[in-house]
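Then we have chain A:
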Amino acid sequence: MSNDGSQQLGRRQSNSDRQHLSRRGYLAAGAALGSAAIAGCLGGDGDETLTVGMAVPTTGVYALLGESITNGFELFLEENDGEINGQEVEIVSRDTEADTSRGVSITRELITSEGADAIVGPVSSAVAIAMMETIESEGSAVWLNANAGDYRVTRDGCMRYHFRTSFNDWQTSAPLAQWVYDNIGETVCIANADYAFGNNSREFFREAFEEVGGEVVEEVGVPLGTDDFSPYFDDIESSGADAIYSFFAGSDAVNYISQGDDFGLFDEMVQTGSGFLLSEDTLPAQGSAAVGKYSLLHYASTAEQTQDFVAAYRDAYDETANVYAAQGYDSAQAFAAAIEDGGSSDIDDIIDAMRGMEIDSPRGNFRFNEDTNDPIQDMHVREVVDGDDGPENQVVETIENVESPTWDCSIY
Partner candidate 1 sequence: MSAHTNHSTTEQTSRQPILETEGLTKKFGTLTAVNNVSLTVSPDTISSIIGPNGAGKTTLFNLFTGAFGPTRGEIRFKGKDIAGTSPHSIVRQGIVRSYQITNFFDELTALENIRLAAQAPYTGFRARDFTKHYTAVDQAMEDAHRILERIELDHVAEQTASSLSYGQRRHLEIGISLASDPDLLLMDEPTAGMSPEETNEAVELVEEIAADTTLIIIEHDMEIVMDISDQINVMNDGELLASGTADEIRNDERVQKAYLGTGDE
Partner candidate 2 sequence: MKASEYLEELADGTVLDRAAAGSGSEVLSSSQRVGVVIIAAVLVVFAPIADATSPFWLNILTRILIFGLLAVSLDFIFGYAGLLSFGHAAMYGTGGYAAAWLISEVTTNALVVLPLSIVVGCGVAAFIGWFSVRARGIYFAMLTLAFAQVFYVVILTDLPAQVLGVETITGADDGLFGIARYGVFGIELGGGLPYFYLTFGLVLASFAVLVRVANSPFGRVLQAIRENEDRVEFIGYNVQRYKLIAFTISGGFAGLAGGLYVPFQSVASPGLLNWTVSGELIVMLLLGGLGTFWGPILGAGVVIFLEEQLAGFATWEIILGTVFVVVVIFAPRGIAGSLETLASDPRAAVERTKEALSSYRESIKR
Partner candidate 3 sequence: MSRSNTEADGNHSVDSDHRLIIDGINTFYGDSHVLFDVSLSVDDGEIVALVGRNGVGKTTTIRSIMGLTPPRSGTIRKDGDEITGLEPHKIRARGISWVPEERRVFGGLTVHENLRLAAHSASEDQSDRFEAIYERFERLDERRKQKAGTLSGGEQQMLAIARSLLGPETDVLLLDEPSEGLAPQIVEDVKDIIRELNDDGVTILLVEQNAEMALGLAERAYVLEKGRVVHRSDANELLTDRSAMEEYLGVH
């Protein structure tokens, strides 16, 4: 069964946003037509408060991701006393679920009603693609894409408002090909969640792997939100490939890894994949089944340069910071730097300031591509090892300054 349904049964708002409640209640009391909202709409100069709209899911399979992004963003603000460039920052958080239609509604609401200067999110690529139209037509907020990695946002959207503070799907797949070929073997079976993002990852990896001389011997697509993976294992196993490359995330990743372990899938084959397959949100549930598997990501909580962030995050939330938290944190960093550099919250000033900007990120420094606003960043090949508190990712190799294709996008 698809999880689309489950995501709609209930919708929920981030609980990390409690301080905001009173304002929402106030709005509810009918003051929405009042000056606060109007001031918000006008945006720009003379505006005392900066408004950031969080368009992330807080329900459904992606709920944890949304929560982490928000936490990361807020962590940065707390470290800066809740201010950017002397201006108070207000976060308005709305649940996109994984529902594209709802994503559009709330984006519009955040921009028009809340007067958001920046939109942070979303998590789901489908939502991001749906949001493009609204962000473009409203044209008054910078879009800090804190997770939705679909390259089509760059290729089809190619919008000056859009900055990836995260990654694109080429980056988490293609660069791994060379490493797999060099370190594991010449044949690969690809198993991925059968939806846009998973299929993009498959295509990019295959292209790259064939380019370096390897062969993709089998491709297995598994519907999103599958509970039982065992029927798919035979095809993977019988491919006889040296390695498996996978894109699965969230509960799919948990089910795939733990059931694969149950069925001895990894006895003969080496599991590799995009970093979401084996990330902080899935590792506790995957447990020892995850050990010995490789994945590629722009983040590793065990990396040296990341330790300050991880410690600060642990203080604040009593959790190991995951990649989503880092992306949220970097979204806040990028936004703050742009306001400070440009000295204004005018949308054009923000965009000018942000173009090509270099960010001192917990993941390691990265900068925005001057043509596409996509990040140019280091990618880490990580191996899951047994750590003190259960399994954790250890960086085994870093691929530096990974720059993705531009897909004919040239914004400026």
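Going forward, contacts are C-beta pairs under 8 Å (C-beta built on N, C-alpha and C of every residue); 3 or more make two chains touch, one makes a residue touch a chain; residues count from 1.
How were these candidates chosen? In short, all candidates are chains of the complex that A comes from, given by their letters.
As the structure is a computational prediction, the values presented were derived from the model and not from experiment.
Of the candidates listed (1, 2 or 3), only one touches chain A in this complex, namely 2.
Within the complex, the chain A residues that touch candidate 2 are 2, 4-5, 8-15, 17-18, 20-21, 23-25, 27-28, 32-33, 37-38, 41, 59, 94-95, 99-101, 104-105, 108-109, 112-114, 125-126, 129-130, 132-134, 195-196, 224.
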